[in-house]
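Structure record follows, encoded as C-alpha cells.
Heads up, one of the protein chains got dropped from this complex, but the rest are sitting where they should.
Order of writing sets the chain letters: A and B. Residues in each chain are counted from 1.
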Amino acid sequence: MAEMMNRLDPMSRAASRGMSDLAIRNLFVIPTIAFLIIFNIFPLIYSLGYSFTDFRASSSAPANFIGLQNYRDLLADPFIWSNFTITAKYVIVSVTGQVLVGFGLALLLNRSFPLKGLVTTLLLLPMMLSMAVVGLFWKLLYDPNFGMINYALGLGNFEWLSDPGIALYAVALTDIWMWSPFVMLLSLAGLSAVPKHLYEAASIDRAGRFYVFFRITLPLVAPILLIAIIFRTMEAFKTFDLAFVMTSQPTTELISIRLYKMAFQEWQTGKSCALAYIVLIMVLTITNIYVKYLNKAKER
Amino acid sequence: MRKLTKGLVAGLGLFLLSGTSVLAQELTIFWAEWDPANYLQELANEYEAQTGVKVTVETTPWADFQTKAFTEFNAHGSAYDLIVGDSQWLGAASEAGHYVDLTDFVKENDVLSKMAPATVKFYSEYPGNSGKYWSIPMEGDAVGWSYRKDWFTDPKEMEAFKAKYGYDLAPPTTWAQLTDIAEFFYRPDAKRYGVAIYTDNSYDAMAMGFENALFSYGGELGDMSTYKVDGIINSPKAVAALDNYKKLYSFAPPGWGKSFFVEDNQAITENLAAMSMNYFAFFPALINPASNPNAANTGFFANPAGPGGDQFAALGGQGISVVSYSENKEEAMKFLKWFIQDDTQKEWAKLGGYTCSAAVLESPEFRNATPYNEAFYQTMFKVKDFWAVPEYAELLTALNQRVYPAVVGGEGTSQETLDALAADWKAIFAKYGRGG
Partner (left out) sequence: MGTVTSAQQKLGNRLANVMIVVALIVFLAPIYWIGSTAFKPRNLATTVPPTILFTPEVSPFVKLFTKRVQLKPNEKVDYDNAPWWEKIVIDGGERISRSGKGEVQLSGYPSRFLNSLIVAITSTFLAVAMGTITAYGFSRFKVAGEEDWLFFILSTRMLPPVVVAIPMFLMYRAVGLNDTHIGLIILYTAFNVSFAVWLMKGFIDEIPREYEEAALVDGYTRMEAFWKIVLPEAATGIAATAVFCFITAWNEYAFALIMTNRKAQTAPPFIPSQVGSGLPDWTVIASGTALFLLPVAIFTFLLRNHLLRGMSFGAIRK
C-alpha cells in the first residue's frame, strides 16, 4: 500500500529524486491545458457546427445545413446591431468606472492605518453577492416610489430604470458598485509592490506628484491592473443577470440578453450559436489588443 | 490491493448510477416556485398517504422555469415524470415528442365533460380543434383586476367623479370606464396613480397585458388556423386597443417600465394605484393582511368589456403533462387518474389550487370562498390565449420589440406599431412554413 501511495504521489517522488526542469514543466503545464481542451472542445465544436444549420434544440426535426445564412441574417438584423452598440457603451462605462473607483480606493488604502484589514474586507462585500440578487435589490433601491436611493438623495420621482436614456447607466452604476472592489484589491496588491526607495528617490529629485504617479506608480501597477481590466471587460461583455433582472428597456438589451432569448426562449439553437461565435470573435479581438498592451507593459 | 480497486470501481459505478433515479414508487412533478406548487405538494402528500407512492414537487424560479424545463426535455432527461407547463408550450412540447399523447386518457376518463371547456381547449388541445390532447388542466388562471375599495367608496371621490364624468364611481364594466377611473385617480402630486398594468418585456408579460385590451376590443392576434395576421393584429379594433393600453400607461405610477405580477401587486400594497391588473393566482397575497396592509380594502373585478361589448381576458395557468422520457409513466398516469376525481378536485380547490373542474367551479361553495373567486369563475369561461405554436417565443420577441417601445417609450402610432408587428409575424410564420 505504501509503495502504491509513493507511486501515486509524483510530488514526493519528484522531491526525493529531483525532477528535471522539463519534467516539472510538463507536469505543471500539460494537465491544465489538457483539462481545458477536453472540457471545451466539445461545446466549441458543437456550437460551431450548429451555427451553420437551422437546428432547434427544442424540436425533433433534423438540422439542415444552411451555410452562412445565420451569420448573414444576424448581421442584417438592426436589432442585433443595436444590441452590440448598447453592449459597447455598457462595457466602456462600467469598466472605466470600475477602474477609476477601484484604483482610487486602492490609492487611499495603500498606507497603514488602524483597522485596515477590516475596512478592506468590508469594501469587498459588494462583489461577494450574487448578480441575480444584486439585481433584485438594486431594482428595489432604484424604485421611484419606495426606493431608498431617491429618498436618500432627495430625487423625488426620478426614474432610474424606466427612462430609456438613463437605464443603461443605472445598471452600469450598479455594476461599478459591485465590481470596483475587484479592481481595488488587485491594484492594492500591485501598489504594495512598488519599492519604497523609488518614491524616496523621486522625492529627492523634487519630482512632482503627477510625475511620480504617471512615471513610477502607474507603470509598475500596470501589469496587474491590466489583468483586472481584461477580466472585467470579458465579464462586462457577458453581463446578463443584472440588466435582465433590473430593466426591460430596449436601450438596455445587451447582446447576452438577446443571446439568452434566442437560445433559451426561442430555441433557435443554430442561430444563437452563430451569434455566440460573432460575440466570441469580438471578445477575442478586444482581449488580444489588451494582451498586447499587457506584454508591452511588462517589458518596460 | 485488488479489493480496494474492486471497491473503487463498484463505488464509481454506484456513483454514476445514482445520477438516474430507478425507484418505481416515486414520482417527481416539476413546476415553478410559487404557492400553488406548495398546495400541490400538500395534495400529493394525501396521494402518498393513500397509495404509498411518494410524489415530490420540484420547483425553480418563474423566470427560469421555461429554460430549465426545455433544457431537460431537449436532452430527453428523465428527471421529471410530470410537468405543469404553460399553455404556450403545447406546440413545442407536443411536436417534438416531449409530452405523452393523452388523447386516449382524456377520452376514456371523460376529462372533456369534467373540466371547464375553455381550460381543456387552451391547456390540453394542440393543434387547435384537432381533438388531440397533451395535458390535463391543472391550475386555471387568467388576468383579473384588483382595486382599492376605500378609494372607490370615499364620498368625496364619488362626488367629484360623478361631477366630472357624469356617472357613478364603481368598479368598471367597460374599458372606457376603466380608463376614466385611471385618469381620475392619477395624481402625481399626491403620489397616487390610476392604474398598474403589465409592461415587462423579458418574456410574456407585455403580451399578456396587451391581450386584455385587444380581446375585449374584439381584436384578435390572428387567425389561429390559417396563420393569417395581416389585417387582424393591425385591424382598426386592435389599433384602438393599443391606443387604449398606451393611454393606461400614462396613468401608471412612475418607473412602471418593467412590471409584472410582483410590481402590480405592490401597486396595491404600497398605495400607488387605484386599480391593478394581475393573474388571479397572485390575488391570495392581496387578501392576506400580513402581506397586504390594505387587504380589507382590496376588491376585485373581471376584465371589463370593450366598446363592442366583447369581454375576454388573457389566459394564464397550466396543464399537467406526462414527460415522454419518464421512467415511471404508468405511475404518472395513475396519479393523473386520481387527480381528476371529483373529490381530489374539491380538495385541490380547498388547499388553494385553482381547479378547472366545471362542477367545483360552479359550486356556490367555491364561488364564495374568496372575494375574487366569483370574478375568477366568470373569467374562466371568457378567456383567450397567445399562439401556442412551437415558435411562440419568436412571436413574443417580435411583440416585445414592437409594442414595448410604443407603450413605454411612446414611439410611433399604434397603426405603425401593429403594421410592423404584423410584418414580423408574417415573416416568422413564413419561415416555418405556416399559412400562405
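Throughout what follows, contacts are C-beta pairs under 8 Å (C-beta built on N, C-alpha and C of every residue); 3 or more make two chains touch, one makes a residue touch a chain.
Only a predicted model underlies this, so the values are computations on that prediction, with no experimental measurement involved.
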Displayed partners of the chain not shown (whole complex): A, B
Listed residues B:F161, B:Y186, B:Y245 or B:F261, member touching the removed chain: B:F261
From A:R72, A:K116 or A:K296, residue that would touch the chain that is not displayed: A:K116
Contact residue for the chain not shown (choose from B:I287, B:A359 or B:A420): B:I287
Where the unshown chain meets subunit B, residue by residue: 15-20, 28, 32-35, 38-39, 41-42, 45-46, 48-49, 56, 58-64, 67-68, 71, 74-75, 77, 79, 261-262, 265-266, 269-270, 278, 281-293, 352, 369-370
Subunit A residues touching the omitted chain (full complex): 11, 14-15, 18-19, 21-22, 24-25, 27-29, 31-33, 35-36, 39-40, 42-44, 46-47, 57, 105, 108-109, 111, 113, 116-133, 136-138, 140-141, 146-148, 151-152, 177, 181-182, 185-186, 188-196, 203, 205-209, 220, 223-224, 227, 230-231, 234, 237-238, 240-241, 245, 256, 259-260, 263-264, 269, 272-273, 276, 279-280, 283-284, 287-288, 291, 295, 298
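The working rule: only the chains that are shown with their structure count from here on.
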Where subunit A and subunit B are represented by their mean Cα positions, the distance between them in whole Å: 37
Interface residues, subunit A side, partner subunit B - complex: 1, 4, 56-60, 79, 139, 142-146, 157, 159-162, 164, 167, 244-250, 261, 264-268
Parts of subunit B lying in touch with subunit A, wherever the complex brings them together: 1, 63, 66-67, 70-71, 73-74, 92, 95-97, 188, 191, 199-203, 253-258, 270, 272, 390-391, 393-394, 396-397, 401, 404-405, 408-409
